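Just one protein chain is left out here, and the rest sit where they should.
Chain IDs A, B and C follow the sequence of writing; residue 1 opens each chain.
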Amino acid sequence: MKWGMAVDLDRCDGCAACVTACHAENNISTVGADQASRGRAKHWIRVERYWEGEFPDVRLKFRPVMCQHCENAPCEPVCPTYASHHTADGLNAQVYNRCIGTRYCANACPYNVRFFDFFNPSWDKPLHLQLNPDVSLREVGVMEKCTFCVQRIKATTIQAKAEDRPVADGEIKPACAQACPAQALVFGDLDDPESAVSRLSRSSRGSKLLEDRGTKPAVTYLSRQS
Amino acid sequence: MDRRSFIKLTAVSGTSAALASCGNPENEIIRFVPDEDIMPGIATMKPGVCTLCASGCGLSVRMMMADADVVRNGQAGLVRIHAAKKLEGTAEHPVNHGGLCARGQAAVQVTYHPDRITQPLKRSGDRGQAKYDAISWDDAIAELVSRLDALAMAGNQKSLAFLTRHRRSHRAALVDRFLAAYGAPGAVAYELFHDDVLRRANALSFGREQLPTFDLPNARYVLSFGADFLGTWNSPTSQGHGYGLMRQGRPGIRGLFVQVESRMTQTGANADQWVPVKPGTEGVLALGLAHVIVAGKLRPASGGGRAGALIDGWSSGLGSFAPEQVETITGVAAARVERLARELAELSPSVAIVGGAPLAQSNGLFTALAVNALNSLLGSVERPGGVFFTPQINLASTAKGLSGKATASLPLDKIAAGILDGSSVPQVLLLDGANPVHAAPKGWRVREALEKVPYIVSFGQFLDETAALSDLILPDHSFLETWAEALPESGSLSAVASVAPAAMMPLHQTRGTEDLLLDVGRRLAKPLNLPWENFEALLTESVSALPTTSTFDTWTEAQEKGGWWGTLPAALTTPAAPAAQIRPFAYLEPQFDGDAGQFPLHFLPYASSAFLDGSLAHLPWLQEMPDPLTSAMWSSWIEINPTTAAKLGIRDGDIVEVASSQGTLRTAVIVSPGIAPDLVAMPAGQGHQTFTRYASGRGENPVELLAPVTEAETGSLAWAATRVRVTRVGDPDGRLILFAGGSREEEGHR
Amino acid sequence: MSAVPSPSHGQINTDLLRPLLKTSWKFFAVVVVLGGIVVAALLAWLSQMFFGFGISGIRWPVYWGFYVTSFVFWIGISHAGTLISAILRLVDAGWRRPVTRCAEVITVFALMIGAMFPIIHLGRPWLAFWLFPYPSERLIWPNFRSPLVWDFFAINTYLTGSVLFLFLPMIPDFAVVRDKSTGLRRRIYTLLAVGWRGTPKQWHRLESAMAIMAIAIVPVAVSVHTIVSFDFSMAPVPMWQSTIFGPYFVAGAIFSGIAGLLIAMAILRRVLHLERYLHPIHFENLGKLLLVMALLWGYFVFNERLVTYYGNEPSEMAVFWRTQRESFAPLYWTMVFGNFVLPLVIMGIKRFRTITGCVIASLGVIVGMWLERFLIIVPSLGHKYLPYSYGIYRPQPVEIIIAGATFAAMALLYVLFVKIVPIISIWELKAGDHQPPDGSHPVAEKRSLREVEG
Partner (left out) sequence: MPLVGTVFARLCLILILTLAGGLGCRVFERNVPAPAAAHLLPGQTADVFTTARPTFAAALNDFLGRHPVVVEQPFEFPHLTHAGREIACTEYCHESVSEGPVAGLPSVRTCMSCHRTVATNRPRIRQITQMREEGRDFAWKRVFGYPAQSHVRFNHAPHIRAKVECSTCHGNIASQRTAQRNVDMTMGFCVNCHRERKAPDDCLTCHF
């Protein structure tokens, strides 16, 4: 079991549905304009956009970037308390209660996908009724980041175990993948060569983000064809 | 200190409520008996329908237990409720196929919004002061009824007006029926980014007065004229799904996509070819393509059929649209016109799409007709990979009681004018969702007009600028708390009726507007003939009439699936209108407000990816969602071409004054390569005064600059036909909040 | 050694013990002022904990700023004393005698201050003890792969070593004070003097202990700043992943250390009227050392820059140009001026190698070295690989106050120290005067001590 994701940039149209879906699923608090202007906005997944060329021959490329759950993650060795560590099924775990907030992991992360809670998150009531009880609320001073929706992985695997069956391919969908209208994000088990994500990851269009950093990400990007 | 740190302060010093769920000692919290038995910690999925836009996407709502603060008989306490936690797309729904756009994801915050109106309110202060007192439902309804009775007594039923947004749904039908029964003109639908022009064009070209549906999954070549169909236009989720399949859904085949527009939209960003064109000349380009195709004998001119016949000079081979002329008019190189035309003709099935800015010009209808003709010529109408029209359920035949439409009403600008010159002042105005005070051009003077209306009732859940003028507020349920339904006019090849029962119990003392209208209809001195106990009865009748596709009866099945979809018997389908005999249309130069000398730049407001026309600016998730192209959060801005900016001495982030003949506003600049030098663009949606704590006093409203230019044929607002002047007034002052640092990958490679 | 005739031993005692025995109101005033600033910083830190870390300027993606800069800076300063005095002891440079102690004191205090910052900059400082390897029912230990844990051990070792290194040679002087003073003070110093009688045995033990410490402390000192440099060079951040960081940091550390020492000495000389003991020659010698280090530092910087430039790795070049000629250029060139040009000119020309000259050059170096740390940390973090995630760091009041107050804290500790311990090693000074031909110290020491007691 090794969880991974494939992002088809040829399908992604940059609609940012994944961004909001992630907020809705993972109890990511909105920080408000003041804090956002000071770089405290938290977006576990972001749609990066890059301009190319000048008018009129201008192009724009989108690239959704979330935690790459690197097999060789730079954030893991630097954490003095093991708050950031790798699990057997290939997840790059962030253990909030063990995090003391050195923010070293975020510095070491080449993708800048780790976010720090600068204040105790808060919700104007009754917005808090929406909070997902399966995801813990991070408090001030801890790091948080994309978990591949570990709560969904847990729930499904526990259910499958109860029914004494293997987890079917595509049964687990992180919020971003589930929301994506164009189905650009595909999640699954990379150890199963037949799973959709494995097949996509083997695609000739496939490449890893910042491959030369040697981080061995679990996320494969399928290049856009134009 | 900013709000959140203040909250932390209060929280730590013990003035905030204890965290009910985290094992803290709860000091003397009062609990009330829940209204339903709830399995704690276990999620159940319930069907739903997203009503934030007209697409009518199917939802599956994740429900779990939560502790809600409530006040019962004067005592504050907690009660367990079954709360919606997350909205997902319904996998088998023919519109969204399991996907859901960013706005749909944020829709859940509508229900839990802290600034929702929780109970009926009666104005206590002056108009526009937004001072209200609580009032009981009975009193509120009684007051409305008495007003309506008074009108009826005076035989003045005509002077009841109903202002709403354009929706196709049983609700809309019920409203129309209510008005008809009462004897009032039909509901006035107003939206800034309307599609009236396209509907009219489709009615003329194809006899279908509705938005088109595109079979993108089977298309090999898509040519879009300014339509942001992946972002904000028509049925984005459905089109996004189709787009994914068009690109990578078919082994060996990858559909190509060309976007024609003068400011790069999120959709245009995905195009293989991006073709900038002079505003208002898109129709010419379409006909230029048609000309090449016909001249090149790639398709017979006769293929144009009914749609072609509407174009002046079609039969004679469009001689006046030779590539050279097209180049001079549109600014697209003749060679490129040739190439595009050949690609269109050869890479079939190909389809042309038009929407948005091109139709918001004084010659919008012509542009739409031209593209329709092009589609006909390509033979892509009602053909796989082409343009379709979702079969529309004829409610008059599914629910007999709904037959008999109200007389058509005047458009909003005419009504406003009528009020201002005193010729026809509605005595009672019912408001349902529309917010023209924020979204209509200053020139129409909607605010002044509405202030003259003696009595305004709002059904809205929020106190937006228009609702703030109302005398009585009868807050509606959120779409999760009541029957949510829609009759999508596009986005699906098969007929659809999205219907879902309430997912959760109402959070506040609100009431479903549909039931309210039925109730009012009954309570009138001369009761209206509305043969339904409640809205559910209406839905039951209407949906049950549809053919069942399983062993269950249609109604039960629909409630479980979150809607009905399938093949619609001819008897229940709205028939296509016969061809109207009218003179063909010729190209007319687009007319712009403000002379080119004084106002050198075209001004293009566009639907924000987050807020559309601004009706969603109150949702914090959307406020903090980085804009796909600029990464801006919580702000508004104008986009301007680098060369133009350099000419005007403007740098990224500077504060500028944008002036039109209608007024001026100050906002920050984003220098963007994706926009024509003679154009500035600004997202709509911000600049609210009284629209919840999240949107109020934030950013600027581009509508304030819009001149009341109308489309010549339809008389609808041409919102892209204003010219402006931009002058630098200051250095960056932090009002523009960007999430991204760099915008070009090369920046990392110097 | 020195040109000026050295004072008599009685004179030495009165001179060097004066600050201990007499207290003017000025002392209190200084303590109160400095103390106030320190308290202010403490309050600032509390408010940061209370309101949340967000009141600092730290942001995504620049997660380290002033705090870590100050950390590296102060650890660097700490290389002033122990290393210098140890080396000078080993080579038995006679002129060191008046200098060593005030150098070692700098070490200890700078370390204490520096070591606070890893805790101050934590998101949840109250959990800092998790860095300490203690057995718990959780069965979790610190992550020994993390450079921060190495820091923890390195700094602790160095601190312990330096404290010993400082304390050992103080024992005889405590004895002197003990014998000179009465009442409570006498009792305190009796404790501090740990039963020193000045017997040959004790002298011998002291000497050998000093010799061992001197040898042992050098590698520790070198390792400490190497490890601090690992905090950066172990993370895949542009311009951080450099093999040169180890020596680069150590050199910079000694560099800033000498500068700190020079300033401290100059102040002591003026305030405590130690003109008779701290001769221009001391300043000149240290100044020469400063010159050498300036050249060495220059070499390292040139080396680092050249290699980056030649390597031409895109993401590194982005940061390179950012510091070289874009937003951070002013700071960068200030650093080069303060760290290289200034010391080179002033220390290079004999005429300028005066006390004032030294102080000016040292101030330049202090500023320069602080900027160097800052320029290593911030530009790289704000400019990592994906341009979309670039960010600009703006320090906020809380950070500025805390970073600034560390200098007050240093001064405060120094003032208090000078109050309780003779800042110049009395016995070493005396021993210095009579270099016996065979150079066997204990004899000399004994004699000197007898004189002290007599």
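Simple rule for what comes next: a residue touches a chain if its C-beta (ideal position, glycine included) is under 8 Å from a C-beta of that chain, and two chains touch if they have at least 3 such contacts.
Fair warning: this is a prediction, and the values are worked out from it, not measured in the lab.
Asker: If I'm reading the header right, one chain is hidden. Which shown chains does it touch across the whole complex?
Answerer: Taking every chain of the complex into account, the missing one touches A, B, C.
Asker: Looking at the whole complex, which of B:Cys50, B:Met63, B:Ala84 or B:Ala130 touches the chain that is not displayed?
Answerer: Of all options in B:Cys50, B:Met63, B:Ala84 or B:Ala130, contact with the hidden chain holds for B:Ala130.
Asker: Which listed residue (A:Gly4, A:Pro74, A:Pro126 or A:Pro174) would be found touching the missing chain in the intact complex?
Answerer: Considering all chains, including the one not shown, the answer is A:Pro126.
Asker: Specify the residue from the set A:His23, A:Arg38 or A:Lys173 that touches the hidden chain.
Answerer: If we include the chain that is not displayed, A:Arg38 is the one touching it.
Asker: Check each of C:Val91, C:Leu139 or C:Leu184 against the chain that is not shown and name the one that touches it.
Answerer: Missing-chain contact among the listed residues: C:Leu139.
Asker: Taking the full complex into account, find the residue in B:Pro40, B:Gly155 or B:Gly422 that is in contact with the omitted chain.
Answerer: Checking the options B:Pro40, B:Gly155 or B:Gly422, the one contacting the hidden chain is B:Pro40.
Asker: Considering the entire assembly, which residues of chain B contact the chain that has been omitted?
Answerer: 1-3, 5-8, 10-14, 16-19, 21-26, 28-34, 37, 39-42, 69, 71-72, 78-80, 114-119, 121, 130-134, 463, 508-509, 690, 692-693, 696-697
Asker: Please identify, in ascending order, the residues of chain C that touch the omitted chain?
Answerer: Interface residues of chain C facing the absent chain: 25, 28-29, 32-33, 35-37, 39-44, 46-48, 51, 55, 126, 136-139, 394, 396-398, 401, 405.
Asker: Tell me, which residues in chain A touch the chain that this view leaves out?
Answerer: The list for chain A reads 32-35, 37-38, 82, 85, 87-88, 91, 93, 95-98, 120-128, 134-140, 147, 150-151, 154, 158, 161-162.
Keep in mind that, in the parts below, only the chains that are shown with their structure count from here on.
Asker: If you tally contacting C-beta pairs, which comes out ahead, A-C or B-C? Let me know.
Answerer: A-C
Asker: Among the chains, which one keeps its Cα centre farthest from the Cα centre of chain A?
Answerer: When every chain centre is compared against chain A, the largest gap points to C.
Asker: In whole angstrom, how far does the Cα centroid of chain A sit from the Cα centroid of chain B?
Answerer: The answer is 30 Å.
Asker: CA centre of chain B versus CA centre of chain C: separation in Å?
Answerer: 66
Asker: Rounded to the nearest whole Å, what is the centre-to-centre distance of chain A and chain C, using the mean of the C-alpha atoms as each centre?
Answerer: Result: the chain centres lie 43 Å from each other.
Asker: I need the residues of chain A touching at least two other chains; which ones are they?
Answerer: Only 35, 41, 46, 48-50, 119-120, 140 qualify.
Asker: Chain B: which residues touch two or more other chains?
Answerer: 4-5, 8, 631, 740, 743-745, in rising order.
Asker: Which chain A residues qualify as touching chain C in the complex?
Answerer: It comes out as residues 35, 38-41, 46, 48-50, 65, 74, 77-82, 98-104, 106-108, 110-112, 115-120, 140-143, 210, 213, 215.
Asker: Please name which positions on chain C make contact with chain B in the complex.
Answerer: The contact residues of chain C facing chain B are 50-52, 54-55, 314-315, 317-318, 321, 382, 385-392.
Asker: Which of the residues in chain C end up touching chain A in this complex?
Answerer: On the chain C side, the touching residues are 51-54, 57-64, 118, 121-125, 127-128, 130-131, 140, 142-143, 145-149, 152, 231, 234-237, 381, 384-389, 391.
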